[in-house]
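Removed from the display is one protein chain of the complex; every other protein chain stays in position.
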Amino acid sequence: MSARTMQAHPSGEHEAAAAVAHGQSGMPMALVGMLLFIASEVMFFGGLFATYFNARAGFAGTWGPPEGGHIDLPLAAVLTAILVASSFTMQFGVWAIRRGDTGKLKLWTGITLGLGILFLAGQLYDYTELGFGLSDGVFSTVFYTLTGFHGAHVFGGAIGLTVVLARALRGQFSRQNHVAVEAVSMYWHFVDVVWIALFLIIYFLR
Amino acid sequence: MATTTLEPRAGSYHRSWVLDWLTTVDHKKIGILYIVNSFLFFFAAGFLALLIRSELAVPGMQFLDQNTYNQAFTMHGTIMIFLFVVPVLAGFGNYIVPLQLGAPDMAFPRINALSFWLLPLGGLLIFSGYLFGGAAAEGWTGYAPLTSDRFAPGVGTDLWIIGLALVGTASIMGAINFIATIFKMRAPGMTLMRMPIFVWTILVTATLILLATPVLTAGLIALFIDRNYGGSFFDPAVGGNPILWQHIFWFFGHPEVYIVILPAMGVVSEILPVFSRKPLFGYKAFVFATVAIGLLSFSVWAHHMFTTGAVFLPFFSFMTALIAIPTGIKMFNWLGTLWRGKLILATPMLFSLGFLSMFLIGGISGVMLASPPIDFHVQDTYFVVAHLHYVFFGGSVFGVFAAAYYWFPKMTGRKLNEPLGKIHFWIHFIGFNLAFFPMHQLGLSGMPRRIGDYSPDAGWTILNMVSTVGAFMIAVSIIPFLINVVATLINGEPAGDNPWEGNTLEWATTSPPPPHNFDRLPPIHSERPLFFLTQGHGHAVERPEDLVEEEIVDEKPGDIERRPKDLV
Partner (left out) sequence: MQPTAPRNRLRKMLRVGIPVLLTVLLAGCLLPPDPKTEAGRDVFNLYLVVLALAAIVFIGVEGFILYAVFRYRRKPGDDVLPEQLHGNNKVEVVWTLIPTVIVLVLFVVSIMTLNEVEARSENPGVTIEVQGFQWSWNFVYEDGPTIGPRGNEPPELAVPVGEPVRLILTSDNVIHAFYVPQFLLKRDMVPVNENGTPNDIEFVVSEAGTYAGQCAEFCGTDHAGMVFTVNAMPRADYDAYIAAIEDGETPPTGGGDCETTIDISANNTRFDIDEFEVPADTAFCIAFENLEDVPHNVAILSGSEALFEGSFLNEAGSIIYEVPALPAGDYTFVCQAHIQAMAGTVTVTE
């Protein structure tokens, strides 16, 4: 019955209205989704950082690794440099595909993935050298939880990069169609920023 | 597909029907799955509530031992909140939001299906503790260090943690979906300030879920590490801080309260105008109040922790009191909507009015609890139990039933039986008040919550008995509802597209809607795009064509005041 009434009022608008489609304009839907996902991840790490600050504020004695253990600032600084560099290489890849340069996209994505794996390998090596375990007191618990969950996110990002690289090698991206590259790069930058925050808080604000 | 000539055999047809539901990515089917799944958990958790109330009816332990009792109230709270109230409202949101937006589906249909299917999985994991030496028994708030492996060695608590993390992940994915849908898939002409109020409340709710739930996930992970890998986040014996858990839990937990109540407010704000035959009074104020509640909800968590001695009381008391202002505005808006309306007291309206009067009580007791000295007396007593049930049950669950009666015709094409609906409402309403109003007094006289037994000398026996009778009345009231649903599905009154003369877009398509939702959409110039289309039809207006020509220009507040006089 409403349809009948509508017909009594011809205005070009309803024809257009029927053609509502996903992501009709503005930012692609996938990027909106990724941004929202990152917002939730910010809160997740916010929660973990809160546990860090709470533990530190309530700690009696010197805050830091337990006796017999240490944290390796030089190695962490190298890892930071690797991850920051990988953010740049990722962005070079994005800029490349925005120009339609699929060759450069493959190159930069590959380099980014390599840097990511290097970072993870470096972190695992770091863990074996520190001389303390997760259950050795409050500092140890928050240290391993924060860096471990960040590492897990780097791992997730590396999987995303692998998918992007595989799709790039199959020639599935073009200047017009490369939402997945943009989405993974957003995520990668986010993971990088979390690490910088972690690095500053754990290694500098002691 | 309609032209396919292959005739499926009867057996394979049946299987494909099941498979179809299991693999669907249609927001409407997923919405119904959400609702059905939530009601199954509602019945399970309701059964636990009856166990609790039976045990408390008289002093002494009659049916349960202390441990079983503790498991019962823990599971009752966890399941009711995480697997009934939140998902059932998400289910209505899933079904209705794309329709109200004039969209063909949610933004990410497959993620939508995934976020649904994680729910029963998480719920069953939480419940499965019963099979492995006992479910979690530390209360739905799971306060540390009672949840540590020292005091709760059972695997039930680990299952509770994992199940909650799954349910939380599901709701985060659902929230992303809602926000993306609302921002990206509105019909042409539907600006933000022309969105139906239910969509607004879902938008704010989804934002709260998106920002609050990950914090709980972080806390659950920390707890899991404490329990299983020797971590020391929360256990003071190894340098941790049990209060940290409360901060994390309530930083999530208080927004959670609004996650639970806002969509119900949205439902009621859809129903009251339709059944008063007026627009919502003060749409803009209502939107701003909703957003304000959302913002404030992140600064009030510690009012759950007044008695811990670990929080700055004046700040959290003040922020909590502030929430009463936008809430008060909403209450006045609802009353303003009723004022000089022409009220049709159908079942959805009864449940909405029930929501107003019951949520009011929950709101008032909430403001009382915002006062630290009063909180010192009634915190962790039955006063709080009364308060939270007036908000969750008197508020949200009344909203859920209002939504069920209101949108059932849209979902099934059939209208639920009115007399049965009214019987349901009245038994429900009276039972609810019998069950929960006495708890205010029990709490004021000092009965702590979460006790399975109390002294016969305490003077709490009569009120507890009344409360138990009320709880069973609520259970009884569900029977006419279920009969109604089944009978209506079999042989109910056909509803037509728009049985209630609703004004939002879900009523502009068939009941139930086709898979793609809309063949065509009306122009949208206000939050009530169907108003002139339906109200100009068959009532006082003789020539709807003229009206439509002239009036669907731009419905803005200000223009509208003179229009009804033309109508009349």
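Letters A and B mark the chains in the order given here, with residues in each chain numbered from 1 onward.
Keep in mind that, in the parts below, a contact is a pair of C-beta atoms (placed from the backbone, for glycine too) under 8 Å apart; a residue touches a chain by one contact, two chains touch by 3 or more.
As the structure is a computational prediction, the values presented were derived from the model and not from experiment.
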Candidate in contact with the missing chain, chosen from B:38, B:70 or B:488: B:70
Which residue of B:53, B:76, B:415 or B:440 touches the chain not shown here: B:440
Absent-chain contact - pick from B:46, B:109 or B:282: B:282
Residue among B:40, B:322 or B:430 that touches the chain left out of view: B:322
Identified contact with the non-displayed chain, of A:59, A:155 or A:203: A:59
Chain B, residues in touch with the chain not shown (by the definition above): 66-67, 70, 137-139, 143, 145-146, 150-151, 236-237, 239-243, 276-279, 281-285, 307-310, 313-314, 317-318, 321-322, 324-325, 327-329, 331-333, 335-336, 338-345, 353, 356-357, 360-361, 364-365, 367-368, 370-374, 376-381, 440-441, 444-446, 448-455, 458, 535, 539-540, 557, 560-561, 563-565, 567-568
Residues from chain A at the interface with the omitted partner, ascending: 58-60
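We adopt the following convention: only the chains that are shown with their structure count from here on.
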Chain A partner contacts - residues on chain B that touch it in the complex: 102-104, 107-108, 111, 172, 175-177, 179-180, 183-185, 187-189, 210-219, 221-222, 225-226, 229-233, 238-241, 244, 247-248, 251, 497-498, 507-508, 518-524, 530, 533-534, 536-537, 544-545, 548-549, 552
Contact set on chain A toward chain B in their complex: 1-3, 5-6, 8-9, 11, 13-18, 20-24, 26, 29, 32-33, 36-37, 39-41, 43-48, 50-51, 54-55, 58-60, 133-135, 137-138, 141-142, 145, 149
